[in-house]
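Yeah, one chain of the complex is gone here, protein chain that is, but the others are all in their spots.
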Amino acid sequence: MSIAAKDIDIIAHLARLSLTDTERSDALGSIASILQLVNQMQAVDTSAVAPLAHPFEASQRLREDVVTESDQRETLLTLAPSAEQGLFLVPKVIE
Amino acid sequence: MNLNPGTASPNITNPNITNHSLSAIARALKNGDYSSVELTRAYLDRIAAHGGALNAYITVTAERALAQAEAADARRAKGESQPLLGVPLAHKDLFCTAGVRTSCGSRMLDKFIAPYDATVVAKLDAAGMVTLGKTNMDEFAMGSSNENSWYGAVRNPWNHALVPGGSSGGSAAAVAARLCPIATGTDTGGSVRQPASFCGLTGLKATYGRISRWGMIAYASSLDQAGVLAQNAADCALLLQGMAGFDPKDSTSAQVAVPDYAAALHQPLQGLRIGLPKEHFAEGLSLEVEQQIRAALAVFERLGATLVEVSLPNSHLSICAYYVIAPAEASANLSRYDGVRYGYRCERPKDLEDLYKRSRSEGFGNEVKRRIMVGTYALSAGYYEAYYGKAQKVRRLIKDDFTRAFQEVDVIMGPTTPGTAFALGSKTKDPVTMYLEDIYTIAVNLAGLPGMSIPAGQVHGLPIGLQIVGRDFDEARLLNVAHQFQQASDWHTRTPPGVSG
Partner (left out) sequence: MTWETVIGLEVHVQLATHSKLFSGSSTRFGAAPNTQANVYDLALPGTLPVLNAEALRMAVQFGLAIGAEIGLTSVFDRKNYFYPDLPKGYQTSQLAHPTVGKGALTITRDDGSTQTIGITRAHMEEDAGKSLHEEFPHATGIDLNRAGTPLLEIVSEPELRSAKDAVAYLKKLHSLITYLGISDGDMSQGSMRCDANVSVRKVGATEFGTRAEIKNINSFRFVEKAILVDAQRQIDLIEEGGKVVQETRLYDADKNQTRSMRSKEVANDYRYFPEPDLLPVVIDDAYIAAVRATLPELPDVKAARLQSQYGLSVYDANVLASERATAAYFEEVAQTARDAKLAANWVMVDLQAVLNKNALTIAQSPVSAAALAGLILRIKDNTLSSKIAKTVFEAMVAGEGNADAIIAAKGLTQVTDTHAIEQLIDTVLANNPTQVAQYRAGQEKVFTFFIGQVMKESKGKANPAQVNDLLKAKLAGN
């Protein structure tokens, strides 16, 4: 498996990153060499191996259904780059 | 302000109180040799004088530190005497601190001030510790050299032309240069142990689930775990005691009792079985490093331990699995940095797409962008099974290797890194050579095990680290093993040139 220039554009878009031409070719080169590195694992037979998603093999703890949070809008909106009338603002989205 | 009238006299002969270990500070504060305020002032002065050259701190919180120190002195005056009370420390700048910027080494969070404390910060604050500041780090903890910081590279106190290791490089440099007595760090693939090795420190990464991750900015959630950078194992034990424990706010926090780490330090090592993975003593390891490691192992034999060769047959695959899993998780973890609710937003976005793309491209550095793209690719349709799916299976193989080895031995030892600290800029061109730095440390994160690096020798005047890996939640034994070694050797007391120990 190797990566092509068009793949870089697709994944950059999925990740919402914009790349200059230089960045694109750098990315292609370095990502290709990383993939070459990780591709070593393709040689291992793992057909009988169960995947391990998490090192902590326990089960999910449950939280009681209780409202513990109060209104923090005033504090949290101060972090926002743009907010008005209690809303976070982004450039107009046309659906 | 002098809350402690006994401070002026006895220790005036040793004015350089910033050289004390945490254990020594705890004793001195208890004895009234000096106050927390005096000690804090001494560190702040030292940071002001020497901090700039190393670039170890992103933010120094002088005023808050002095206020915390005063409060600690007041508590002591009322009769409190817990070991961490009034002891200064520094936090890696990815532990959120209410009211103080938490940047994660990124332009993205350059102006981010969390309205909450990480659980680790809250616990250590409650124990009466004094936060001197927030230490520099590789952006979003992605790096092994601390060259990937928006705030510039950190320098190794042993030689300013070298890297301190990463990603907790600022914490490591600060402790090594005595710009703080001890510091927190995090370790996703070696980010505590490798800088500890490069800076001649004792570093500990806890078992996954031992220390709460709440408020600790995520790089790769199933691998990230907090840790300690300290001058010795006894100091590590004291700080870990304050950090460890179940947190109901973190679903991955373990409900496992926390033992008394300091009490466990003094066990003799008679009968200890030490596993030496043959794969960690093979090609790629520098001969000089190997000689030093073998010499350190001989010390353990003299202490009564037995060396047993073990095999971790899949360890060569750990880099592969890691560089799929960590970027995959990171690609999702870093999607929240979109310029909408907090953090960096580009100037005058023309539409939503532009807002996203420019904010993220301008806010993130190259290595972060690279890993986001690798992770995005590894999870994308058509590649998921070959990359992410495969890596999860390899992860199982790696964990099983450890489980098998720990049926025969109590701890596993080997080099922390293949070599000593390298020159700034020497590995920045090719990410893969940088990634290979973590070849011995990464498997431990994939398996979720606790690990330490302790100073175990020098090569050409630079420290090298011995890695000690233990069973799940067996930090007490790791600390005991490290402490016993440090009772029989003095590598941990060596300090960088110009820093007297």
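Letters A and B mark the chains in the order given here, with residues in each chain numbered from 1 onward.
Keep this in mind: a residue touches a chain if its C-beta (ideal position, glycine included) is under 8 Å from a C-beta of that chain, and two chains touch if they have at least 3 such contacts.
Predicted model only: the values in this text are computed from it and were never measured.
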{"item": "Option touching the unshown chain, where B:Ala28, B:Ala90, B:Leu109 or B:Leu238 are the choices", "value": "B:Leu109"}
{"item": "Selected from B:Tyr342, B:Tyr440 or B:Phe473 as touching the chain missing from the view", "value": "B:Tyr342"}
{"item": "Residue of B:Lys111, B:Lys249 or B:Arg302 in touch with the missing chain, whole complex considered", "value": "B:Lys249"}
{"item": "For chain A, the residues touching the chain missing from this view", "value": "14, 16, 53-54, 56, 58-69, 71-73, 76-77, 79, 82, 84-95"}
{"item": "Residues belonging to chain B that touch the chain removed from view", "value": "94-96, 102, 104, 109, 112, 114-116, 118, 213-218, 220-222, 248-252, 328-329, 331-332, 334-336, 338, 340-342, 352, 356, 376, 379-381, 384, 388"}
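In this text, only the chains that are shown with their structure count from here on.
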{"item": "For chain A paired with chain B, centre-to-centre distance based on mean C-alpha positions, whole Å", "value": "24"}
{"item": "Contacting residues of chain A [partner chain B, same complex]", "value": "1, 3, 7-8, 10-12, 14-19, 23, 26-27, 30-31, 33-35, 37-42, 44, 46, 49-56, 58, 60-61, 63, 72, 75-76, 79-82, 88, 90-93"}
{"item": "Contacting residues of chain B [partner chain A, same complex]", "value": "112-113, 115, 208-209, 222-223, 248, 251-252, 254-255, 314, 316-317, 319-321, 323-324, 331, 335, 338-345, 349-358, 360-361, 364, 366, 369-370, 372-374, 376-377, 380, 383, 386-387, 389-397, 399, 430-432, 435, 445-449"}
